[in-house]
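Structure incoming, see below.
For this view, one protein chain was removed and the others were kept in their places.
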C-alpha cells in the first residue's frame, strides 16, 4: 500500500543533503516511501512549478522542503499545491539560521508551511509520518512504538548516568 | 463522517481567544468539527496530560495548541500524543513574539511541532485541514476550491488598484 | 521615449499600498512610467510566473517587488527574469520587519535582489531611477538635480533650527 | 542533616552532562547532597510528571532543570511542584542559546523559574545553596566564606597581572 | 514569626513602581512582610552598598531587584550579599526589554541572580515565597493552595469559553 | 565598448578581499571591466570623497562597496555620486554580520544602497551586470545564458543525488 | 573662558531635534556653550566634510553626532577630526533602534565613536561635560555637584514611595 512514494523531499541545494539525510532515515523508520529531489526555487522556477503542480496526481501526500538563507522553497511549493507542506530551515552562519527560519515560518494567511526547528530534518520526517498516520493505521502503530522507544532510550541513558555518579 | 470533533484547539489562556478565533473560522470553512479547550500546560499539568493521552481514542486526529511567552503547551502535548500537533506562537511584547516562536518551533529531535507564523491562527486551521485532506477527499476538494478563491481575491484587489491609478 | 512603462512595481498585498505609494511618487519625480500590480507570490503563483517571464518583452527594464513577513515575492521574480529586481521589505510587528528584511536580502548566490531599507519604498523608486540613468541621460540629469535638492532641503532645515535657538 | 538529597538536578538529555557537572561540583562545595536524573519533558512525560509530583515528599527542597532549544523541562516541573525551580538554559547553535534562554525565563504569571545565564550551571548550584541557606545556617556560613574566596581569587589574579606588566 | 520584613524589594527608579506593585501583591498573598526601597545602583552607589551589606543582619532573607536598560541593580546586590537575589528585568522600548533581561540574567560564574521574565514582578514575588517555603512550612501550605487556585481559575475560564461556543 | 572599467569595486579593508574576489569573478563572467580599490570611509575620508565625486566622469556606471561592522562605505559613496551603488555587508563575529547588514541596508530616504546578502559578493557582481544590461544588450544575452546555466547546474546535481539513492 | 562654543551638536535630521534637546539642556546645566547644526552625512557630504575638518580650529573640543537607521554621521565625523566624537543612536521602529546603535558603536579599529544608549541624548551631554572636565576644573566641580544631586533625587523619590506604602 505504501510502495509508491507518499512523501516528496525537496532540497534547494545538494549542500543541504547532509542535513536532509536524517529526514530520509526517519521516513524509512516508519516504512514510508519517498521521492528525493534537488530543485531550487530560484534556479529552477519552471521545474518547481511543474513538480508542485503535479505532485498530488503522482500520489504524493506530503511535501517536505528544505532550504537556507532567504529560504523560499517550502513557501513557493505551498503556494501551488493543496497538499500539506513541511519546511526545514537549514542552519546558516547568520544568527544560527534565523534568516532560514523566518523565511519559512512567517508565511502570510492562506498558505501555511508546517515549520520544524532549524536543521530539524529528523522531526520533519516524523511529522510527515504523523500526518500520514491520520490515514494509515499501520503508521500510527509504528508511531506509538516509536514514542515508547524514545522514552526507553532516555531511561537507559539515565541509568548510565546513575552508574557514573 | 466529520460530525464528531476531528481537531482539538487548545489555548493556554483565554486571553489568546481573539487570535485563536481565526483558526476556528478556518476550520469551519472546511466543514471540520472541533473541540476548543482552555488548558494551561503550567497551571493544569494533570489536565493537559489527561487530555493529550486520551485525545486519539476520542476521535481527535489533529491537535492545535496556541500559547505565548515560554510557550510550552504544543510541545508538552506533542510529547504525549502520537497525533500531529500544530503550534501557534502568540504575539507578545518581547521582540514581536520571538519568545513564543522559539519556544514552539525549536523542539528537540523525536518530538516535532508543526509551527505556523506568530499569530498565524488562520494558517493553523488551514494546515489542519490539509493534514486531514490526506484521509478525507471532500476536504481536499474544498482546499482546491479555497486556493482558487485565494487567487481570485488578489486578482480582484489588483483590479481595484488599477482603477484607483 | 519613456512613455511606455519601464518599471514594474509589484506588491504582494493591497495592504502594502500605503507604503508603496512613496515609490510611485519617487518614480514620477524622475518622469518614469510604471506599471503597478498586486500579485501574491503565494496566492497567484501562475500569474507571477507569467508576469515575470514576459516582463522584459513588454519593455519593463526594472522590477520592484514589495512584500512582508516571509516575503518571497522579489526573490521569486528574480529567479525568473534576467532584469534587475529591487526588493522592499514591508514593516511587520515582528522585530520591526526583520522577517521581511531577511526573506528578501539573504538571497542565495546566483539570484540577487537589490534590497532597500524596511519600508524604504521611496528609495526603491530612486534606485530604479539610478539604474535607468545608466541608459537614459535625462534621468541622470534629474538625479543630479535631485541630489542638489536633497542638500538644499537640509540646509534650509538647519537655518530654521538656528532661528529657533 | 544534609545526608539525604536536598537538591534534584534534572537534565533533558545526557548530552547536557558536561555543562551540568559544574552544577554538581558547586553543590558539593557547599556540602549539599543531590539526586541527578536524565529525564526529558518530551520523551518521558509520565516520568517527569511523577518525579515532580513526589519530589517534595522525598525530601527534595530545590529542583534544578537543565535543557536546550525549546527548553520546557524546568517550566514543566515548575507547573507541578510547589518547590522553587532553577532553570539552566543550555547553549545551542541558535544565537548562542537564545532559544533555550527565552523558553526558560519567559514563564507566564503564576509559575516562576529562577533562570541563570546560558550554560550557567555553576551559578545554578550556588543559587540552590543560597536558597537552602535560608533554612540551613551552616550553608550560609559556607556561602560567606565562598564570597571571600571569590574576592581573594581575583585579587591574586590581579597581582599576577601586575607582575607581568 | 513573619512580622518583620523577610523580603527586600528594591527598584532602580520610581518609574518601575507600576510593575513592581504586582510583586508586592504576590508577597502579601503569602503573608510575607517586605521592605520596599527605591535605590539606584548608579545614582546611589554608597547606599546600595550599605543596604546590601546589612540586609542579612536586619533579618532580610531574600532580596528582589527590579531595573531596566543596563540593569545592574540585582547583580550589584548579588555581588555584596550572601542572600539569594531575584532579578526583575523591566520592559524597555529596546527589543521589548532584551537589554534589561541580558544585563540581569547573564551573570558571570560565582554570582547568580535568579531571573524571572521581563516585567515578571508577580513571579518574583511567588519565587521569593517558594524560597522562603523551604524554611517556613506555612508558606509551603499557602503555595500548595495557590497552585490549586491557579488550576481552578483556568478551569473556570475554560467553562466560560465552552458557554460562548 | 566595455574595455574601460564600467564598475568600481571598493572595499573598506584588504581583509575583505577574499570575499570580494567572488564579485570580480562574477563581473568577469559577464565580460565587464572593473576598477578595484581599497579605500576606507573612515581612514581615507578625503580619498573616498574624491573617488566618488569623479567616478561618473571617469566612465564608471555602477559602484560596489564592501564593508564590515559599522559599514559606512557604500552609504557614504551613495551620498556623493548619482550612480547606483551596491552594498556588500561583510560577515563579522557579531550576530553573523547583522551590524554590517543594518549599517548598509537601513539607509534614510533619498539615498538608497542596493544591498545584497551578508558576504553576497557574487550576487553584487551579478546585480551590477543586471543593471548594466539595461543599457548593454550583450550583457543581457549573457545574463539569459547564465540563468539557463544556473538551472542546468542544479538539474545535474539532482541527477547525482538520484544516482546515490 | 567657555564663552565660545566648546561642543558641536550635529543631528542628521531636524526630526531628531526632540531627542537632541535633552543634550542641549545637559550642556547648559554645566555652563557649556554649544553650536547646533542639522547636517546629514548622506545629503550634505561636502558640508559635513568641511565642518568636521575645521571644527578644531574654530575652538570646538568635543563633537556630538545624533543619527538614526544606517546612522553614519558620528562615524563619518570621527574619520575626519582628531577630536573625541560622541554618538547618539536615535530610536527607530526597527528593533527599538538596533540599526542606529550598531551603525554607530561597531566602528572599526582606529576610529572610535563614544557611543551612549539609544536616545541617550542627555547622557551625551553629560559625557561631553566629563570630557571637558579633564581640562576645565569648574566643570569638574559642577559634575561632582551633579552626582550629589542625582543621589538626592532618588533619595527623595524613595521617601515618597515610603509614604505611599
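Here the chain labels run A, B, C, D, E, F and G in written order, and each chain numbers its own residues starting at 1.
The criterion applied here is as follows: contacts are C-beta pairs under 8 Å (C-beta built on N, C-alpha and C of every residue); 3 or more make two chains touch, one makes a residue touch a chain.
Source: prediction; values computed, not measured.
Asker: Which of these touches the unseen chain: E:98, E:116, E:134 or E:154?
Answerer: E:98
Asker: What residue numbers in chain D mark contact with the hidden partner chain?
Answerer: Listed in rising order, the touching residues are 91, 95-98, 117-118, 150-151, 153-155, 157-158, 160-162, 165.
Asker: Since one chain has been left out of the picture, which residues of chain F touch it in the full complex?
Answerer: 13-14, 17, 36-40, 43-44, 46-47, 69-70, 92-96
Asker: Can you name the residues of chain G that touch the chain not displayed here?
Answerer: Interface residues of chain G facing the absent chain: 22, 61-62, 82-86, 101, 105-118, 120, 122-124, 126-127, 130-135, 140, 143-144, 146-147, 150.
Note that only the chains that are shown with their structure count from here on.
Asker: For E-G, find its twin among A-D, F-G or B-D: the pair where over half of the contact pairs carry the same residue numbers.
Answerer: A-D
Asker: Round to the nearest whole Å and give the separation of the Cα centres of chain D and chain E.
Answerer: 18
Asker: Taking each chain's centre as its mean C-alpha position, how far apart are chain C and chain G in Å?
Answerer: About 35 Å, centre to centre.
Asker: Among the residues of chain G, pick out those that touch two or more other chains and give their numbers.
Answerer: In chain G, 13, 40, 43, 46, 69-70, 92, 94-96, 98 touch at least two other chains.
Asker: In graph terms, with chains as vertices and touches as edges, which category applies: line, ring, star, complete, or other?
Answerer: Looks like something else, not a line, ring, star or complete graph.
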